[in-house]
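Encoded as structure tokens, here's the structure I'll be asking about.
Every protein chain except one is present and positioned as in the full complex.
Each chain gets a letter, A, B and C, in the order it is written, and its residues are counted from 1.
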Amino acid sequence: MTARVPRVAFLGPDATFSAEAAHEAVPGGELEPLPNVSDVFAAVRDGGAKVGVVPIENMIEGSVNATLDELCFGPGGAYVRGEIRLPVTLHLLGPSGSQPSRVRTVRSHPVALGQCRQWLRTHAPQADTEAETSTAEAARLVSLTRAGDGEVAIAPRLAAERFGLEVLAADVHDMPGNATRFVVLGTSMAAATGADKTSLVVFFGDDRPGLLLKVLEEFALRGINLTKIESRPTKTSLGEYCILFDAEGHPAEARMAEALRSVHRHVAELRVFGAYPRADGIAPQVSPSDTDAAYTEAVTWHRRLLDDVDAPG
Amino acid sequence: MTARVPRVAFLGPDATFSAEAAHEAVPGGELEPLPNVSDVFAAVRDGGAKVGVVPIENMIEGSVNATLDELCFGPGGAYVRGEIRLPVTLHLLGPSGSQPSRVRTVRSHPVALGQCRQWLRTHAPQADTEAETSTAEAARLVSLTRAGDGEVAIAPRLAAERFGLEVLAADVHDMPGNATRFVVLGTSMAAATGADKTSLVVFFGDDRPGLLLKVLEEFALRGINLTKIESRPTKTSLGEYCILFDAEGHPAEARMAEALRSVHRHVAELRVFGAYPRADGIAPQVSPSDTDAAYTEAVTWHRRLLDDVDAPG
Amino acid sequence: MTARVPRVAFLGPDATFSAEAAHEAVPGGELEPLPNVSDVFAAVRDGGAKVGVVPIENMIEGSVNATLDELCFGPGGAYVRGEIRLPVTLHLLGPSGSQPSRVRTVRSHPVALGQCRQWLRTHAPQADTEAETSTAEAARLVSLTRAGDGEVAIAPRLAAERFGLEVLAADVHDMPGNATRFVVLGTSMAAATGADKTSLVVFFGDDRPGLLLKVLEEFALRGINLTKIESRPTKTSLGEYCILFDAEGHPAEARMAEALRSVHRHVAELRVFGAYPRADGIAPQVSPSDTDAAYTEAVTWHRRLLDDVDAPG
Partner (left out) sequence: MTARVPRVAFLGPDATFSAEAAHEAVPGGELEPLPNVSDVFAAVRDGGAKVGVVPIENMIEGSVNATLDELCFGPGGAYVRGEIRLPVTLHLLGPSGSQPSRVRTVRSHPVALGQCRQWLRTHAPQADTEAETSTAEAARLVSLTRAGDGEVAIAPRLAAERFGLEVLAADVHDMPGNATRFVVLGTSMAAATGADKTSLVVFFGDDRPGLLLKVLEEFALRGINLTKIESRPTKTSLGEYCILFDAEGHPAEARMAEALRSVHRHVAELRVFGAYPRADGIAPQVSPSDTDAAYTEAVTWHRRLLDDVDAPG
């Protein structure tokens, strides 16, 4: 009897950074590229895939709205249960034997083209750029040409291997240190490890100024750092937003549990859409008054206090 | 078989406002005047009296420090379980037949003398004032004199009845509307009624500026009004204080329970020394998000959320 | 001698919602479509255009990152000095004589296609969709075909007029009430009207949790509502963000002036990138203690207080 290989849906096509992230999420998993973010969420929800992997933000471009919107507005059932950070390194790929100085056309995803603008201006000033739907698609198209055609792609190294292209120039992106964060989806949240993040979105309901401040205070008073705050339109009226937070800690920890319950009481809707170990493994510094032990002790103290209160009626 | 009449210790002597308050606290109780505030606390703690009554603040004079210090630093075991407000009305009392115009000596407690200064300046400018240890003691001394001696006392009406004196002039206090608040002591706190106050003292420990603000925020975030804030020296070092609060609500209510537990976690010591129905019977306005029902619902919500978290390890 | 017609640069191509907004910004202005958001900013900065118009957010899609990034990271010199909200209404356009039932290909910008997905599924389930770079480009391509070809575009009404197309079906967007907000750029901010917004971005510098809370408190304490909060990556490290705010009020008003100065003191960088009348004309409710008069009075009060302080030294 053999163990079943878990199926991992990811934002395709193959040979992109998402594929790398999917491989890292479940080494040895059966990778299944899907055409868009919603499809990955749906595959996880429906059980078609055990795990899903989608990008959520890039250091240069910012958030991936399709992912945020699924997390905020999707039907539920798919949780963020992991995060993966990948450095973004882009290379100039071409058919074997291409000469960088004879490049006529550079194909890539517009975002990748944008990230190499300086390099191209210096090293291939005469070349045209063609926007494709993904870096992998660009590599595929280039793989159909011959060295003499002068067509090249900007894509990650994985695409070179996948489509039999040669790396003509490595690291052609202008800004070093770029990285993309991916989230790993599943039908449950990860157990607490002591170095976790909780992701959530808050809908404020009626226009109540001051409620955002209240939410921030609920976290601050319990020593919970917010590592990210982001807004998305609620799509019901221009100027109405829901706010997404990444918070240090886990819903099973006392301070986070109480903070979440408090926010839940205040707002129209609180949706916790993920709990997972931090990619960097850094545990938060928790003050002695904010530990689980401190919360437990306070409960005991209060119970004893109530022993000295008359019974009702 | 007859029911036992409860013994009520109060700050004596007899025939003072404290005696009135003791009577109001337990109509028909057996009143026992004791010489000072500590004795009343001790009688309650030791079981010598079922109930104790001591003044805690006067509208003009402010807090009664002896009472605050017993509540903050006493050995415990005596709780505030009720409050009584009495109007302070002072009268000029003398032996039957006295003539106000022939007053030579006015006896009273210094505080009462101070509260009638204007009246005396106008109506008895030539009289000497003599400070006595209580208004009742002043009345007792005057009752030993004859009408022609020109000695009078400033005291409450009860003292006239008790010592057989005549009210020569009513309402001789300068400032109308004066009132004193008394607290009713027992070995337990009163059950919640929906219109309650909780009294507590906070010791901050090391000098941690900002901790007072944090304590206030814990109450504010839960919609709990503070009706009184007061400080007392901790008696360990000049410039170190503990802070006393009266807060709207009862420790058995969810919002107050969580606020108390939170403050307990933050500070060196939190001592709840009373919970009792408000004398004015006014129930606080509780926002829908701060009701017991809202807290219960939030607990349920959070438990369901944890159902979607993996089991640890 | 004739008055110079002001030149208005906008995000082209022609016949888009941006063109409508540009027309509304400066009726009678000389409209100049530019290929991307940066070009519009550059034209304003360089003086090539007196006014620029770019979209900043859509009710469904959210923020236009290119615009936010120019405001946050651009070289400065271009301010937001107005805002315009336009309803987004999309229509099915085709060559005169087209029959909706015979549609084979629907061309539009991907965002517009997404916003009509339901309608297309119902009314043209058999049609292919083709993504174009703008709704206007889609209309242009369709204008080159004949009725019998079965090609149609989804685009605003302006495109029908511009390219001689017929409205085959009106209001084909799924979600009613969609709208886009545009900002009007210039080399200065608008004067205060009493119903203004101020737009700004805050860079926190070192990772200082709690600083966001502090910034929100600076506005809250002065009664200033925040109508929008948004984050963008700083592009220096994954997980570092700057925060953009829209705040009710104008930098020339005392409460906003003091709030801005306070935030400026706390953070690594505060960039005010706009002040302008609100599109809806709604003036904020200002508490008596937050008016300019209250600030002026407080300055006078404090100066008189200092009169009673000894001269230094």
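The rule is short, and it goes like this: contacts are C-beta pairs under 8 Å (C-beta built on N, C-alpha and C of every residue); 3 or more make two chains touch, one makes a residue touch a chain.
These numbers come from a predicted model, not from an experiment.
Q: Let's see if you follow the contact definition: name the visible chains touching the chain that is missing.
A: Touch partners of the hidden chain, whole complex considered, are B, C.
Q: Tell me which residue among B:147, B:167 or B:226 touches the hidden chain in the full complex.
A: Counting the whole complex, the residue in contact with the absent chain is B:226.
Q: Among B:213, B:268 or B:306, which residue is in touch with the absent chain?
A: Candidates B:213, B:268 or B:306; residue touching the omitted chain: B:213.
Q: Using the document's contact rule, name the residues of subunit B that touch the chain not shown here.
A: Subunit B touches the chain not shown through residues 57-62, 65, 85, 175, 177, 179-181, 209-210, 212-213, 216-217, 220, 225-233, 235-239, 241, 243.
Q: So that we can see where the missing chain sits, which residues of subunit C does it touch?
A: The list for subunit C reads 79, 81, 187-192, 214, 217-218, 221, 251-252, 257-258, 260-262, 264-266, 272, 275, 289-290, 294-295, 297-299, 301-302, 305-306, 308-313.
Just so it is clear, only the chains that are shown with their structure count from here on.
Q: Specify the chain most distant from subunit A by Cα centroid.
A: The chain lying farthest from subunit A is B.
Q: Just how far, in Å, is the C-alpha centre of subunit B from the one of subunit A?
A: 59
Q: Using mean C-alpha positions as chain centres, tell me how far subunit A is from subunit C in Å, no decimals.
A: Chain centres of subunit A and subunit C, defined by C-alpha means, are spaced 26 Å apart.
Q: Of all the residues in subunit C, which ones touch at least 2 other chains?
A: Residues of subunit C touching two or more partner chains: there are none.
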